[in-house]
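First the structure, then my questions, so here it is.
A single protein chain has been removed from this complex, and every other one stays in its place.
Note that the chains are named A and B in the order they appear, and that numbering of residues resets to 1 at the start of each chain.
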Amino acid sequence: MKTAVGVFVLAALATLFALPSVLSAYYITLVLPAVAYAIALLGFNLLFGYTGLLSFGHALYVAVGAYGAAVLSSKLGIKSFELVLLLSGAAAVAAAIPVALLSVRYEKIFFGILTLAFGMLFHSFLFKFYDITGGDTGIRVLRPSLFGNEFKDLDKTAFLVGPFYYYCVGLLAILGFVMWRIVHSPFGLHLVASRENRRKSEYLGVRVRFFRLIAFSISAFYCAVGGAILAINTGQADPELAYWTHSGELVFMAVLGGFANFFGPLVGAFTFIFLKSELMGLTQFWRFWLGLTLIVIVVLFPRGLVGVGQDLWTRLHKR
Amino acid sequence: MSTILETVGVGKMYGDFVALDDVSLAIAEGELVSIVGPNGAGKTTLVNVLTGLLKPTAGLVRFRGQDIAGIGPVMLARRGMARAFQLVHIFPAMTVRQTIAVAVVSQEGKGLRFFSAVDDDRGVRDRVREVASIFGLERKLETEARYLSQGEKKLLDIASAFALQPEVILLDEPTSGVSSADKHGIMRNVVDAAKKAGVKAIILVEHDMDLVAEYSTRIVALTAGKVLADRPPAAFFSDPEIVAAIVGKMVGRLAKEA
Partner (left out) sequence: MTALFDIVFGGVFHAAVLFLVAAGLQLVFGVQKIVNLACGSFYALGAYFGISAVNWAIAAGVPPVLFLPVLILSGIVLGAIGPFIEALLRTVYDRDEAFQLLLTFALVLMFQDVLRYFWGANPQQLGDIASLYGSIQLGAVKGPAYNLLVILASIVIALGIGAFLQKTNFGRILRATAENREMALALGVNARVMYASVFTLGTILGTVGGALVVPTAAASLDMPVELVVESFAVVVIGGLGSMRGALVGALIVGLMRAAAISWYAELEMLAIYLVVIIVLVFRPAGLFGKAVE
């Protein structure tokens, strides 16, 4: 089993690295947001899948990452993408701690509504305080340097589908590995225990609120990294990133892929981005079909695409 | 024999309702104290006060000389007291190994290790195996808790409490919902395990008077929130008034249920 997972991960990474030589630049600019969402979803699912807390406001941290990249690059003149990631991630953690301190007192629907309220609070701040945030147009994001290299000879698209793409896939691999370690660590075990039975876990010495606060902060950091990549890809940070429907899309992706599995949300992120862009190309009524897909998944395949895959696999092996 | 856990004049009110009234008891090393009484006598409230979940409205709760009133389950586990539950309280989707490991990780203070794989931790692994074998669960290590039998679930619940290496363990109806044939098996298992693990005292909340009579060193009877009697089993069961007050009511209750 362990080796099967290893082979699968290596194959997936090799495919991602090989894609630019196979696909046109247009498709690579589509893979890039998928990679960004995959990173955000790694964090989101630590909270949702492993800790059992459904946030309907995690778009807030994606937006913090995006605006972090925007402010740092176009207002403060910071070029280094490494620094942008660290600072935006730190800002997201700083924003997450007060929210988490309040929210982790609750579970289930109350946690969802409270996080949604905080998300919308931030959205209206972005939207209304034009002087600071640029209002509904947002703030431009300038091209960063990667490891000090600015790639001045490349035009925008060449930069994005070239060095930036490889950089982000590398980031996904590293952050994915770190998250894999976290969910399999003693800390991760305690998170799962608190999800399964809060009271019992407390009697076994699990510091439920404190650990949930940490999980919340880690998830915010990952979302901010995803948000920074998204913002650089589009060249813009705008308030829609913080809107509650965007939070809903994060949940959508996690469930689409299957939140009970470590890789489910990653599969969900890639599937969602491609489904959405294909549907948008086919019809102006893409939301309808996206919604219908979600209904089918929720009603018929609650374990998501990975769950469907696992069922097929076991059925094939039984024969 | 020194006192390890005691309450002094503990009272607990819910609004106007008196759940506990001036309850004083002391539990010493080597004891197995049973708390008995009819439904509504305040057993659950007393258990919750003893385990630091509820803060009493009057009086003191001391564990090893320190005040533990309302400190909460996490701190309680750290101080060295564990609790097993009346209704089966497990982690349904976690395996026996993982369930016991939760307690071992707490006990060894490894909860804040973010980056080491818990499965590769030899210390945790050995300890989990040891605890599982004490309770006869070593063959079920990779079974998810929801697929265990009722009796095995009980044992797992108790085993995970033992894995904390507590000095005192509180068992809240450890045999409810288990066939009477298995009840003695579970109790014997627990008492033996406690001896092996160095548990200094056991508190037992139990309806089954046969078990209470056989295993207790002392019996505390509650009615209407007050201590009616606090004496060894022989003296307890030889007093017809107490037996009538406690056992009579409980037999009546059982008859009603049946």
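Here is the rule we go by: a residue touches a chain if its C-beta (ideal position, glycine included) is under 8 Å from a C-beta of that chain, and two chains touch if they have at least 3 such contacts.
If you're wondering where the values come from, they're calculated on a predicted model, not measured in any experiment.
Engineer: Specify the shown partners of the omitted chain in the complete complex.
Structural biologist: A
Engineer: May I ask which residue of A:L85, A:V206 or A:L290 touches the chain that does not appear here?
Structural biologist: A:L290
Engineer: Of A:I39, A:M120, A:L204 or A:V306, which one is in contact with the hidden chain?
Structural biologist: A:M120
Engineer: Where does subunit A touch the missing chain, residue by residue?
Structural biologist: 48, 54, 56, 102, 105-110, 112-114, 116-118, 120-121, 123-125, 127-129, 243-245, 248, 251-252, 255, 259, 284-288, 290-292, 294-295, 298-299, 302
Here is the rule we use: only the chains that are shown with their structure count from here on.
Engineer: Taking each chain's centre as the mean of its CA atoms, how far is subunit A from subunit B in angstrom?
Structural biologist: 43
Engineer: Write out the stretch or stretches of subunit A touching subunit B in their complex.
Structural biologist: Against subunit B, subunit A makes touches at 178, 181-182, 184-190, 192-193, 196-197, 199-208, 211.
Engineer: What residues on subunit B touch subunit A, complex-wise?
Structural biologist: Subunit B reaches subunit A through residues 51, 72-74, 76-78, 82-83, 85, 89-94, 98-99, 101-103, 105-107, 110-119, 121, 124, 157, 160-161, 163-164.
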